[in-house]
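Of the protein chains in this complex, all but one are displayed in their positions.
Labels A and B are assigned to the chains in the order they are written; within every chain, residues are numbered from 1.
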Amino acid sequence: MIERLQRIGRNTLDRLAATGRAGQMLVQSLIAPPEPTTMLPLLVKQLHFVGVLSLVIILVSGLFIGMVLGLQGYTILVDYGSEQAVGQMVALSLVRELAPVVTALLFAGRAGSAVTAEIGLMKATEQLASYEMIGVDPLRRIIAPRLWAGFISLPILTMIFSVVGIWGGSLVAVDWLGIYSGSFWANMQASVDFSTDVLNGIIKSLVFGFVVIWIAVFQGYDAVPTSEGISKATTRTVVYSSLAVLGLDFILTAMMFGEI
Amino acid sequence: MSNLQNTTHIEVKNLSFSRSDRAIFRDLSLRVERGKVTAIMGPSGTGKTTLLKLIGGQLQPESGEILVDELNVHQLNRKWLFHLRARMGMLFQSGALFTDMSVFDNVAFPLRVHTDLDAALIRDLVLMKLNAVGLRGAEKLMPSELSGGMARRAALARAIALDPDILMYDEPFAGQDPIAMGVLINLISRLNRALGHTSIIVSHDIDETLSIADYVYLLADGRVLAEGTPQELIQMEDPQVRQFLDGEPDGPVPFHYPAPDYRQQLLGGDR
Partner (left out) sequence: MRMRSLEIGVGGLILAGAVSLITLAINVSGLSFSDSTGGYNIYARFENVGGLTERAKVSLSGVQIGEVTAIRIDTRMLMADVEMRIFDEVDYLSKDSSAQILTAGLLGEKYIGITPGFEEETLAEGSRIEDTQSALVLEELIGKFLFNKVSE
């Protein structure tokens, strides 16, 4: 019994210490103003690695989720004679909730785990130590570009997801199920408000982007430098990111839409 | 800044360092002479790599100091540490080439970071360094395309890119086939004689290390167990030294991990 408590206590303290290290890493990476000539090419490279390479999964997922929403929405609404509301249903679901959350989860799985593995491997093969010995701060050279790439690319991917999903929904509703195109779009435009719906969705994606890439980078940086350690770190990235995204989503949704 | 008449290049004074409650160094003191090949040897886990990291300023000691050319490494501000690191080259155990750049870019990296030389000059320097290690033809390859021995040589080329005063080798002979080992031994001693820098080799390969070292420190239990020239060391009679040098399986470092009495455990039945 006592050992159980001791273990729980030690675990909690370890987690707190890890959070502290994560914060320290974040501050040290971002605190100094970036040097454009060296940082920009690194940033572009990371934007490609983290953003562009995630496009395919985002496009495909967005399309299918939008189409499924259109289909499911139609089957439910047609019972109430309100099938013209499919457009606004698809748009609101996507823009407010599904796009930020699903994009963040997919991003954590694809880009987050890749970043964790890469940084963990650099730590294990002493590349991070080499940078230090040559006099280059690995936090600014390796970590910071990846952090910025995450902040920038997740909102972009989220918006692309929304648009592709709505298009998918329109394919199903208008082209397949025969809803009048005019009312599909008009109803949508009337009920989706830019500042409350679209902007809030983007704010969510900014928050998620920050959290997901921070977790991914830290898990790699802090990993035990063995193959087992790296594999555990990538698993932790996906699990912690997903939990954080879902938890934050609830909090943000309550703050943004709770009063309605 | 540097006093060329002083033969001591690096001095470690009363260094203490622990990691997660385990004392790695206890009041360690040693001296590295300028221009010579100094070997730091000892059983695995004595923290030899840690010592190199402490000298390079990557880790902070708990007490004691490390002086390089009479400058306290851990009291230097960032700018001075940056310049000091340009005077040091380190060859890591795994080579540690940057996997996202070609061999050429790896060797050019320290030059680009620490100097303002133009591209043509950097290119010439890189090719010269690669030639010194015999890899000039491999400049365009990526690290993943190199064999282990070649990767280590490329990392050596990167370590000497800035013509450092101090070269540190972390277990350079570990896991190498005989040919690669011979190449490395040859390179280390030739570079040392040609460029006149101070070399520190951390290793536990006895024959190879003793064949090129000018002075040897044998570490155990966080402090210096024995020191001397290779000839002096071979003749020492201390049992711990003998066990290490002769490779005896049993001695002051016991063969058996602490366990209860053998007879009792076998005959006393399962517990």
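One rule holds for everything that comes next: a residue touches a chain if its C-beta (ideal position, glycine included) is under 8 Å from a C-beta of that chain, and two chains touch if they have at least 3 such contacts.
For clarity, every value in this text was computed on a predicted model and none was experimentally measured.
Here is the thing to keep in mind: the chain we left out touches A in the whole complex.
Which of A:70, A:100, A:135 or A:155 touches the hidden chain is settled by the complete complex: it is A:155.
For the options A:6, A:82 or A:181, the residue in contact with the chain missing from this view is A:82. Subunit A meets the missing chain through residues 41, 44-45, 47-48, 51-52, 55, 77, 80-82, 84-85, 91, 95, 153, 155-157, 159-160, 162-163, 166, 185, 188-194, 197-198, 202.
One rule holds for everything that comes next: only the chains that are shown with their structure count from here on.
For the pair subunit A and subunit B, the distance between mean C-alpha positions equals 42 Å.
In the complex of the two chains, the subunit A residues touching subunit B come out as 121-122, 125-127, 129-136. Partner subunit A is touched in their complex by these residues of subunit B: 53, 56, 58, 81-82, 85-86, 88, 90, 92-99, 109-110, 113-114.
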